[in-house]
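Some notes on the structure that comes next.
All protein chains of the complex are present and in place, except for one that has been dropped.
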């Protein structure tokens, strides 16, 4: 990275999270000699981009900085000579997420953003777009770093590395960040008094914690979590406790998303309750978003409003800023990121992406070796990582057989006729964003597969909210 | 193995399958210089042992052979200086299997002999007994081969190798045998015109088939299977077809038990239908058994009655005879057996048990190297093998946390409160056969956990049928 | 393989070994419906091709067979629609081997056909030619099997698989064949009473032996070998015994070539004695060859003369015939061949070539899983296989740095100035056969590197013997 003034680009810049990102940059103004920040979005997101962009300008100005904020719908113009590109877009907007949640839900299965059928389709929609961005970057900014926090973050990073053949990438997630914020408090410590060791894949990892005298405090945290309610759970995860006997055998702290796998029954019930009553998470989020954008319109608002923290993705943008600063300033920070394994999780293939404690500095992420898992966690992680590989391959190739294999492997999808019906219906529902599956979709349409009216109704209802994120 | 006259021992000798075993030995009389066959059973099985033992004697006599048939309840006497010990017992008798099926079924989950919660508990009950047998063998017949076809065969073989530290063992299963009987017919071939390559673990393996000109015929068989109904499915597996698109991507033939995982919805529905209507498989089997023993009582019957083939375990005993003959006569036969991996399935640990095509001869099984799986099958097999390791460790140690981990990993058990309830209730239900879990069971009893009346009723109903197998 | 009449092609058909090959086909006339045998050679080998070709015709006629024997210098004509292609050529003729032996020897280092610097250069010369043959085969006979017994056989097979991307290949070596001929005699057994388990790479493997009652007899053979002189050593390996204490720890039988590594001092001394006195092995062989071709000219000779057995390569051709018959007739023979590992030697990469006990049938070689080595053998084999990969990559790319890395890794080359001098001198000496290194060779010539007069003199001396093999 040259010491020149920096050009930062954010794809999906009209997102409601952008103020957190701007705040993150402002906090690190002494570490980052920023010249330009480019917020990029698509035409459907232009209105939001303008609202949030204006607010970003007010924030920068209030901080007394001379950074240029560019708002654009022209991605290639933005990418030209960029130093860091961060991605936070949502292909198909929030409407697509509603479908990801409501189609499985309508069949009594889990509808969730990054897990189950919804997570698979989120990957299917996003992989073609990210590969397109990588293609542009190879041409326009071949030395830039790509900071991905578009979900499903681990799979997108895998696609960037394996199919995009792009090495300078960091995949981010706020789940470890949240854990490292809330857990120290539970045991009366500061984060810098603790040593965290994470290993696994995005949204499916475990960690161990030690104090600064080398004593393991994992069980102390677990005891507090089980006693006092959960720690650091993102807003989008329902709080059902893990089984004590299981954690005592495991001797590690699972991530919040493990609930979907370790307490499948309760999480499914909760998801279906939301489906049938207050609306799925996406529907709730759209309401929050609507309110946020109302706030952002206020020409006097020049700081991140506290309501933003109610979104499940809080701290994501701050992690992005920290990773940019760590790379640029060679800070050698401990962060938990998606990066090429290189042996750090020896139960998984060396050349594929894992999410792991790493030291982040000028050469990117250097993962810290975790060692082998015990059989239970090894079995889980090998299933989940291989499922990711199947999903990403299906997403990159449009192979329906692979898509069906992924649905069959997924522990949150009960395989069989209903699963296959959900797969087919989702292909139809998302067809505008699935060019790789065009032939199969045409075949399904010829067979008369359609999306249930129930789902279509929910989408219509929310169609007026054009949230970009 | 010295060329001396052979002493063969069968533990669980009162089983209804024993006539198949005797028939198998008679077929191989020229390869096996048998002197004595010892049929061993427990007091509860004495009546059956006497019936089936008398029939065995008639069969041997009808074949013009001078083999001694010994019936005994004294296992140690039988094991003394044995050459081959085969095991076909069922800890807890058929009543235990009914509980394995009806307790999960009563909660709407799959009740099955070797899969789901039932399979886990079958391992829990059997592992302590097999380790006890191994302990006796080390003392009484340290050079004998142990031919295990007690289910869950792969896990029992794993326990023998890993916790029993006994190397001379072959684990058998009739699933590959059935496939190799029925599939050649489907494509108009004889078995000896085909080359089979199996790899995986017991009840969870795949295979490829080639003709004797080296052409792969896997897809030809698949096409016939999908067109004409399934091939070689054991009687205890409901026939729902695999998805063509999935198999075309896989390019391998799954085993019959994959249905439970690839068509979970339909298999569960079928299981619950049986549960609610004609009775679970164990209940059906008890009826078949009852009829078989009536037949066996006939003092004129001196051959294996054809009705025996209706049991799901047909060909198991013949495979046992063939493996004994292959080892004794160094026949170097191709058989699919559970044995130490040694690299043949490189996606699984080298030192643990897999089920794989092997050459069976004087040194036991030499597995044939299969090479790596594609990601979908790799993920599945790594999950399943690690789950086996967790189950076997739980069975060997009585660790409740591990038992809960196994329940959580199992794809056929929906994790959460109901799963944990099933686990607890099954511990209570099988408590007489689970000495390793005694402390936990006492704790559960103190907490008032009991077996549902519904299940208890079903057991009572069948209590008068004291089937040993 | 279709049942049609077979077209067999042998590249390097003018070799003195061809009569063994013809004899081998004649022995298997009932298994192989041969129509045509094509013997291919290069112009320099035409005279020998005619001599040996005429003899081949006499042999076939004497056997009362109507096979067509074609002699040709047109490789592509021969390859057209071939069923089996065997390769037994020697790039650069015997003169090149003399250089391989005398250049290192002139610097006091080992000069040997397949080990040390000579083996590396034999690979450098041969890899481009074999890749060219594979290229032709893809076009002219894409369904043929390639049976390679051109040395260094393991590395050539590796090149065919890794750089040629050709899967239907079997690499052969007579070293295991010789062991399996001579060892059984040592302990008064027939081969079919023993079970052999080989693992390693070509010219660097170990084996264990068991009798047909499953008892290991490895140490019995070792004891006989150490007491009675070595068993089955090819004619080209000097007989110095292994250390008893080493073999007792190893509990395996090394191959004859291990002498170069386990008794480096004595083997080097012997090699230098030959260099200084009777002439290196190649020079001795040329004398034998000369005599053989004189014999072959006899128009009455219509069988393989016993003198051929004095060559180190005896049984190679017979192994080739047996492998062709095993594949064609799906014989499922136990053979020790170079083939893709697939996990059979789990200490080596799954996707690269090993030499291992395999079952040879219609689908080619199915390797038998050997399991992990102990650390000493694991260290050796990992060094040697990785050195092979470096050599083959250097041979395929012409990278001088890799060539130097290979020289440095090779345990039989003392690294440093002399080694580098040998490398450079051999590049010059073999320049006509090293197109891939053309740039480096030009650079060396510009620097004035030349071949020592001593070596040149020895080549001149033997220049009149135009042996093709």
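Labels A, B and C are assigned to the chains in the order they are written; within every chain, residues are numbered from 1.
Keep this in mind: a residue touches a chain if its C-beta (ideal position, glycine included) is under 8 Å from a C-beta of that chain, and two chains touch if they have at least 3 such contacts.
Given the structure is predicted, the values throughout are model-derived calculations rather than measurements.
Every visible chain touched by the undisplayed chain in the complete complex is listed here: A, C. Although one chain is not drawn, the whole complex shows that of C:262, C:275, C:296 or C:433 it is C:262 that touches it. Screening C:71, C:419 or C:451 for touch with the missing chain picks out C:419.
Contact with the chain not shown here comes from a single listed residue; of A:184, A:256, A:279 or A:367, that residue is A:367. Residues of chain A in contact with the chain left out of this view: 1-3, 195, 197, 210-214, 327, 330, 332, 334, 340-346, 350, 357, 359, 361-364, 366-372.
Where chain C meets the omitted chain, the residues involved are 243, 245-246, 248-250, 261-268, 375-376, 378-380, 382-387, 389-390, 393, 399-402, 404-406, 408-409, 411, 414-420.
Keep this in mind: only the chains that are shown with their structure count from here on.
If you draw each protein chain as a dot and join the dots that touch, you get a simple line with two loose ends.
For chain C, the chain whose average C-alpha position is most distant is A.
A turn of 180° superposes the CA atoms of chain A on those of chain B, with the angle given to the nearest 5.
In this assembly, the C-alpha centroid of chain B lies 47 Å from the C-alpha centroid of chain C. As a whole-number value, the distance joining the C-alpha centres of chain A and chain B reads 44 Å. Note on chain placement: the centre of chain A and the centre of chain C lie 56 Å apart, centres being C-alpha means.
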